[in-house]
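Mind having a look at this structure? Questions to follow.
Yeah, one chain of the complex is gone here, protein chain that is, but the others are all in their spots.
In this document, chain identifiers A, B, C and D correspond to the written order of the chains, with residue numbering beginning at 1 in each.
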Amino acid sequence: MEDQIARITSRLVVPFIQVYGIYIILHGHLSPGGSFSGGAIFGASLVLVALSFNLEAGSKQIPHNTASILESGGALGYIITGLVAIAMGGYYLSNKAAGFPMGEAGSLFSAGAIFIITIFVGIKVASTIVTLFYYIIEGEK
Amino acid sequence: MTPVIMYSCRASDKLRNTLAVATAAITFILTLSLYRFVVGGGEIQLTLFEVLPNLEISMRLDLLSFCLAALASFIWLLCTIYSIDYMAKEHACGRYYPVLIFTLGSCQGIFFAGDLFSLFVFFELMSLIAYILVIHEETEEALKAGYKYLVMTIIGGLALFFGMIIVFELGGTVSLGVGVILHETSLLALLAFICFLIGFGMKAGMFPLHVWLPDAHPVAPSPASALLSGVMLKTGAYGLIRVIFHVFSPEMLQAAGWNNILAVLAVITILLGSAVALTQTDIKRRLAYSSISQLGYVLLGLSILNNNAITGAVFHIFSHAFMKSILFLAAGAIIWKTGLRVIADLKGIGRQMPVTMGCFSVAALAMIGIPPLNGFLSKWTLAMGALDAQMPLYVLVLLVSSLLNALYYLPIVIPAFFEMPGDNNHDHHDDHELEFNVQEATPRMLTVMIILALFTFIFGLTPNNIAFSLARATAEFLLLGGAF
Amino acid sequence: METLQGIIDNYYYMVAIILFVIGMYTMLTHSNMIKKVIAMNIMDASVFLMFVAVGYAHGSQAPIIRDNAEILYANPLPGALILTGIVVAVSVTAYALSLIVKIYRYYDTCDYDEICDIRSQE
Amino acid sequence: MIDILNILLLLFLIVCAVGVAYIRDLLSAVILFSSFGLIMAIIWQQLSAPDVAMVEAALGTGVISLLLIAAISKTRRTE
Partner (left out) sequence: MGFTVHFPVLIVVVMFFTAFISPLLYRWARKLAAPAVLSALVAALVMAAALLIQVQQTGTYYYHMGGWPPPWGIEFKADPLRLYILLVVISVSLWIFIYALRDLGHELKTRVIGWYYTLYSVLVGSMAGIVLTNDLFNLFVLMEICAISACAIISIKEDRECLEASFKYLILSAMGTGCFLLGVVMLYMATGYLNYGYLYQALVEAFNFYPLNIFTAAALFIVAFGTKAALFPLHVWLPDAHASAPSPSSAMLSGLVIKIYAFALFLMFYEVFPRVVLEAIPLSEIVLWLAALGSMFGSIYAMLQTDLKKMLAYSSIGQIAYIFMGIGFHHSLALVGGFYHIMVHAVTKAMLFMVAGVIIYSTGVRKIDQLAGIGRVLPVTMVAFTIGSASMVGIPGTGGLISKWYLALSALEIGRPIFVLVILASSLLNAIYYMPIVINAFMHQDEFKKEVKPVPPVMQFCMVVGMVFIIIFGFFSKPVVTLLEQAAALFF
C-alpha cells in the first residue's frame, strides 16, 4: 500500500471528500443524501488515509478510543434528542409539535430536530465505519 | 381433614423414626375420626383453589374414599413401624422416611381427591415419589427396574392426561362431585375410557401393562414393597372405580359393552399372573406376580358391575392389602435375617422363624381362599356376583386361579415347616445350614405381622365385620349413582 | 403473448426476482464464506430494487420539493425504508466479515466445507 | 429509449451477479460486486430515488467493498 501516486492523490482528495461528506450530512433534509451517506463518505475518507499511507497514520487521524466513544456518543445524542421531544411535551422524536425551532423551508436550519439528529447520526456512522475497518484489519478486540 | 404432609426431621435417627410413626399414626387417627361422619352418609366436597377455570384442586370425602384412606393409613402405620427395624441397617434412611411419609400424603391425596385433575396430580406425585422407594437399594438392577417403572408411570400419566382432557372437553368439568359426567357413548368417550384403563390399569398391574411390576416390587425394600403391593396398586383400582362410577356410569358401560374389555383383561391378568408366579424362584418376585393376579380379581369385580361383585372387589382390596402386606413383610423378615431370596432355599425355615412363617402361612392360605380366612370371603362374594350376572365362567376362572394360588404358595409353606433344610442334598445347600441358626425377627416386626394376621382372621371369620359391611355399603353407595 | 407482455411490463420485478434467486443460490450453495457474504448483499440489493420499483411511477420525479407543484413525485416512502435497509445490510456484512476474519485465524481457511472437515476429524 | 438503457443496465446487473457467483478469485468477485453496486445506484437514480442511490454508492459500493477487501487481505484470496 506504500504507493506514491496513491498517497499524493489521496492527500489531495481527502479534504474535499470530507467537506463533501459534511455537506451531505448537513443538507440531508434539503437535497438527496443525509446522515447515512454523508457519514459513510466521511468515514470512508478516514479509511482512505489509513489505506493509502499506513495504519498508524490513519489511527493518528482519529484514535480508536475516540472513535468508539464517538460511536456511542452519536447514538446517545440521537436518543436524547428523541427524549427531549418527550420532555417538551410531544411524542418520541416528534419535531415541530415538541417545539423545536423551525426555520424557513429551504434554508439550512429549517428542520428543527431533524437537523440535530442528522448530525448525531452522521457522527455515529462515520465513526462506526472507521471502527469496523480497524476491527477487521487489525482483527482484535 | 386433609392429611398433613410432614417432613421427618433429619436431625436424629430416633426422632426421625418416632416422627414418621407419629405422622402415620396421626393420619390414621384423623382418618378414622371421620368414620362416624361417613357412615352417616355424609359427604364433603371442598375446593381448595382453582388452577384453571373449571379445573381446581379439590378435596372430597365419601364412603369409598374413607374406606381406602383408612386402609392405606393403617397399613402405612404398620409398615412404618416395621421399617424402623428393617431399615436400621440400610443406608440413606434420611431419604427413606420423608419419602415414605410423603408418599402416604399423596396417597391420601388420591383417595380424597375431589376431581379427576387433583386425582391426577396426586397420582403422578405418588408414582414419582414412589420411584425413590423402588430404587432405594441403588443397585444396577434396582435402577433398571426403576427406570422401567418410571417410563411406564409416565406413559400411564400421559394416558390419564389424555383421558382427562377428553372428559373435560366432552363434559366441561372433571369434578367427581357432579355424578356422571359423560352420558353418551362416542368414539372420543371410548378413547377416554381406554386411556383411563391404560393409566390406572398401569398402576394396578393389569395385563398387558404389568411388565414393570414384577421388576419394581422385588427390588424395593420389603416394607416399601409391602406398601407398593398392598396399597399403591389399589390406587389404580380406586381410580378405575372412580372413573367407572363417576365419570361414566355403570349402565352406560354395560350398554356399550365396554366393561367387557375390562373383564377380558382382568381374566387374562388373573390367569397369567398366577401362571407366571408358578415359575418364579425368587420369593418376592413370586409375590409380585401374585399381586398381579389378585388385582385381577378386583378388576373382574369391577367389570361385572353388580352389587355382590363390587362388594367383593372393594372387600378384596381390603383383604389383599392385609394379606399381601403380611407376605411381603414376612418375606422381608426372612431376607433381613438370612439374606435368602430363592424359594428352594427356604426349606425348614419355619422351624427357625415359626412366628414369621406362621403369619406367612396364614396369609398364603388366605390367598388361596381357604375358609375362614378373608380371602375366602372376598372370592365368595365375587363368585356370587359373577353368578348374579349369569357368568359362571368367571367362577371357573376364580377357581382355577385359586388352584394355581395353592400351587405356588403351598410349596413355600409346606417345605418351610415340614422339611429339613438342605433335604434335597444339593451341595450348595449345605452352606446355608449354618445361616439357618437364626433367631426370630425383632418383636416389633413380629407384632406388626401378627396384628395383620389377626385382622385376616377377623375379617374372614365374621362375615359381618366392619370391613365387609363397609364394602357392602360402598357398593350400594356406588351403584346408587355415585355422588349425589 | 400476454405473459410475455406482463414480463416486459414488469421487467424490474423480474430482474429483481432473478437476482434474488441468484443471490440466494450462491449464498446457500457456495462454501466460501466471503462469497456467501457477497451473495447476501446481492440478495438484499435485489429486494431493495424491487421495493424502489414499486414506489416508482413511470416518468415521475425525485421527491424533492420544487416550486412547480405539478410534477408527479415518486413515492418517497420506499426510498426512506431502503435507506434503513441498506444500512442494516452493511452492518450485517461488516459483522459477518469480522467473524470470518476470526474464524480464519482459528481454522486457517474460510471455506465452510473445509471447516466441517476439520471439525469432523477432531 | 430510456427503457432500453434501463434494460441494458439491468442485464448488466444480472451478468455481474452471475459473475460474482462463478468467479473463483475473490478479489475479482469483490470488484465485480462493487460495479454491481454502482450500476444499482444508477438504476435507482433512474427510478427517481436519488438519496437511495447516494447511500448505495457510498455505503453499498464504497464501504462494503472496502470491508470486503480488508477481510480478503486478512484471509485468502482464492476460493
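Observations on the model:
By definition in this document, a contact is a pair of C-beta atoms (placed from the backbone, for glycine too) under 8 Å apart; a residue touches a chain by one contact, two chains touch by 3 or more.
All figures in this text were calculated on a predicted structure; none of them were measured in a lab.
Listed by label, the shown chains that the missing chain touches in the whole complex are A, B, C.
The missing chain, though absent from the display, is touched by one residue of B:78, B:130 or B:150; that residue is B:150.
Hidden from this view is one chain, which touches chain C at 20, 23-24, 27-28, 33, 36, 40, 43-44, 47, 50-51, 54, 77-78, 81, 84-85, 88, 91-92, 95-96, 99-100, 102-103, 106-107, 115, 119.
The set of chain B residues touching the chain not shown comprises 49-53, 55, 57, 117, 120-121, 124-125, 128, 135, 138-139, 143, 146-147, 150-151, 154-155, 157-159, 161-162, 165-166, 168-169, 188, 191.
Residue-level contact of chain A with the missing chain is found at 65, 68-69, 72-73, 75-76, 79-80, 82-83, 85-86, 90-95, 97-98, 141.
Throughout what follows, only the chains that are shown with their structure count from here on.
Looking at C-D and A-D side by side, the one with more C-beta contacts is C-D. Each chain gets one centre point, the mean of its Cα atoms, and the points for chain C and chain D are 10 Å apart.
The geometric centre of chain B is 70 Å away from that of chain C, both derived from CA atoms. Mean C-alpha position of chain A lies 24 Å from that of chain D. For chain C, the set of residues touching two or more other chains reads 62, 64, 83, 86-87, 94, 97-98, 101.
For chain D, residues that reach two or more other chains under the stated contact definition are 50-51, 55, 59, 63, 67, 70-71, 74. Within the complex formed with chain A, the chain D residues making contact are 50-51, 53-55, 57-59, 62-63, 66-67, 70-71, 73-74. In the complex of the two chains, the chain C residues touching chain D come out as 11-12, 15, 18-19, 22-23, 25-26, 30, 32, 34-35, 37-39, 41-42, 45, 48-49, 52-53, 55-56, 60-64, 73-74, 78-79, 82-83, 86-87, 89-90, 93-94, 97-98, 100-101, 104, 109-111. Chain contact summary for the complex, chain A toward chain D: residues 24, 32-34, 36-37, 40-41, 43-44, 47, 51, 129, 132-133, 136-137, 139.
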